[in-house]
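My questions all concern the structure below.
The chains shown are only part of the set, and none of them has been moved.
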Amino acid sequence: MAGNTFGHLLRLTSFGESHGPMIGGVIDGFPAGLQIDFNKVRSAMQRRKPGNGEFQSQRNEDDVPEFISGVYQGKTTGAPIAFLIANNDQRPADYKELENFFRPSHAGFTWDAKFGFHDPRGGGRSSARETAIRVAAGALAGQLLERFGIRITGYTSQIGAIVIGPLREVPNAELISGSSLHCPDPQAEALMQTLLENLKTEGDSTGGVVSCMIEGVPAGLGEPVFNRLQADLAGAMMSINAAKGFDYGDGFEAAGKRGSEHNDPFSVGEKGLHPATNHAGGILGGISTGETILFRVAFKPVSSISKLQITADKEGTMKELSIGGRHDVCIVPRAVAVVEAMAALVIADHMIVSGHIGHNIT
Amino acid sequence: MAGNTFGHLLRLTSFGESHGPMIGGVIDGFPAGLQIDFNKVRSAMQRRKPGNGEFQSQRNEDDVPEFISGVYQGKTTGAPIAFLIANNDQRPADYKELENFFRPSHAGFTWDAKFGFHDPRGGGRSSARETAIRVAAGALAGQLLERFGIRITGYTSQIGAIVIGPLREVPNAELISGSSLHCPDPQAEALMQTLLENLKTEGDSTGGVVSCMIEGVPAGLGEPVFNRLQADLAGAMMSINAAKGFDYGDGFEAAGKRGSEHNDPFSVGEKGLHPATNHAGGILGGISTGETILFRVAFKPVSSISKLQITADKEGTMKELSIGGRHDVCIVPRAVAVVEAMAALVIADHMIVSGHIGHNIT
């Protein structure tokens, strides 16, 4: 099946392999008339880019998308926006010795089962390199949303066992951008840094959680029953590499609560009747309430570790394996930009579907 | 937008309001040639039905779907399968006094924001009554999957603070069906019963978690990138009323683990090379591995409680509210059948998409 297109009326089609000449995307259904700030696109790309910190893959990519259609004199035209991102720093040789192995917890095994073929050169299509495409597209969707007063803020809320408590207020943007781990809590960040250093030394890895807040969404987004806003958000987030869980509002915590604690009674404020306590996380019955949308995405530990693993090779012989190459210790800090991008695509799509944004916004 | 159809090649379209004459569904793309066991359909419906236990809504419905097309002499024909479920025990009068209120944490508020209208009679379309449609459709999909050796088992794994540990083996079917709470752990169930009794007395409610296992899925289901199997499962589960979270495999727990703990090395068994430890939960890179698929869905506490709530009415005046009517203390035991149904629809759809199941299975 064609599984590389995402969205209802605003659609991203993604293409390209990790070790081919380039990757890219086509954004279709984007309204005409938005003046694009290319610096903001570059800065979103920068946050996802490998090579930013000592716990990240040292693959060196510029990751500056080249826009080849749909933009004229810096403005979107309503035509599909295609962009290309070069793969400069491919090193297929790193993967040479893996040809006789499926790497544990990598997609090579299942791609081979499905397509009778797998690309040993760094995961091919299942590589996290694919997420660069989402960030580029999401950066455009994010700029569109800003024009309509919607702002998306993701941050690292857990790495390994280090967890910051649930925030109800959007954290300070500088706190996040000032942290190489995109964590707004300096004390937790210091602990996370220490943890990552230790893991790096051991040749091990860890998982974590990205939290995300969407401010300014008008009440009324989301479609009844199957296309509830949280269903579309969950599908989007669970399509990100290494994502293992999604929840929104009080999420899994809500399972242990009482109705009398969890209910959001209505109160009356500046914006009229509204469920101010927002345990719901900004969505009721699948439709946005007008409150801030709050959700979390859990990520598994990076599967490529240099620590010895005992596994079987393709002939079924037990072997010791230590994976070299340039790998992250924890994907979460880089995943923040990807979560934000997917959130921007979902919300922009629903803004269009619901008629809040038309074909032409000039 | 049309948000009432679910699926790629196997599609369920759902219709009908809680307090209209009937609800129903259309299953399109179902292969020809399956002899339907209507008793199994009824028994699935029975598990979701209100009125089964003392902690459940005492609304009295037969919930026997009447199949009006797509089935000839008990066999599916390849034509769309439409079915109707009568609403016998509507009591719109129960909702009379609520006309001037939006009930806290109910969808009335957001439906009104979207459609300029909300049906005060029991939630209309946003009522959990809609899930009866999913169970009927899922029962057919489940029978189709059984024919191909796939079996789905859901169970209650948490109610309030009472949690049973993660099971790696599929629990005994009789243990689940013998429990009115669909919980396979008798000790935990006793505690859950006590908790629910106390909450009922207090006029309060609680949330919980449904866990689900899918055995027998061949390796290779799921589509690259955006239609990863877990993305489609997450979207399906998060479209269920009151669902707040989804995770699979080690899920949110994985966030706290190391790669060396979480990785599934390959071992060689009867079925050849396979990732036996299955922390992955049966899916790698979005594609099934052939191991059992494991996932969880968190549900919020029931919003309708008779305990006093202080809220504002539509004029903005603060009011005390106690919600009467026939409501569940905890939705989780009834949600088990809904989770299983949505899982069956997703997996059957992917079996068709991937060509494992054709137009005609006779």
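Going in written order, the chains are labelled A and B, and every chain counts its residues from 1.
Following the convention adopted for this analysis, contacts are C-beta pairs under 8 Å (C-beta built on N, C-alpha and C of every residue); 3 or more make two chains touch, one makes a residue touch a chain.
Given the structure is predicted, the values throughout are model-derived calculations rather than measurements.
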Identical protein chains in the complete assembly, only 2 of which are shown: 4
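The working rule: only the chains that are shown with their structure count from here on.
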Geometric centre distance via CA averages, subunit B-subunit A, whole Å: 27
Touching residues on subunit B, where the partner in the complex is subunit A: 1-6, 8, 14, 102, 104-111, 113-114, 125-126, 130, 158, 160-161, 199, 204-209, 219-220, 222-228, 230-239, 241, 243-252, 254-268, 272-273, 275, 279-281, 283-290, 298-305, 307, 309-312, 314, 316, 353-354
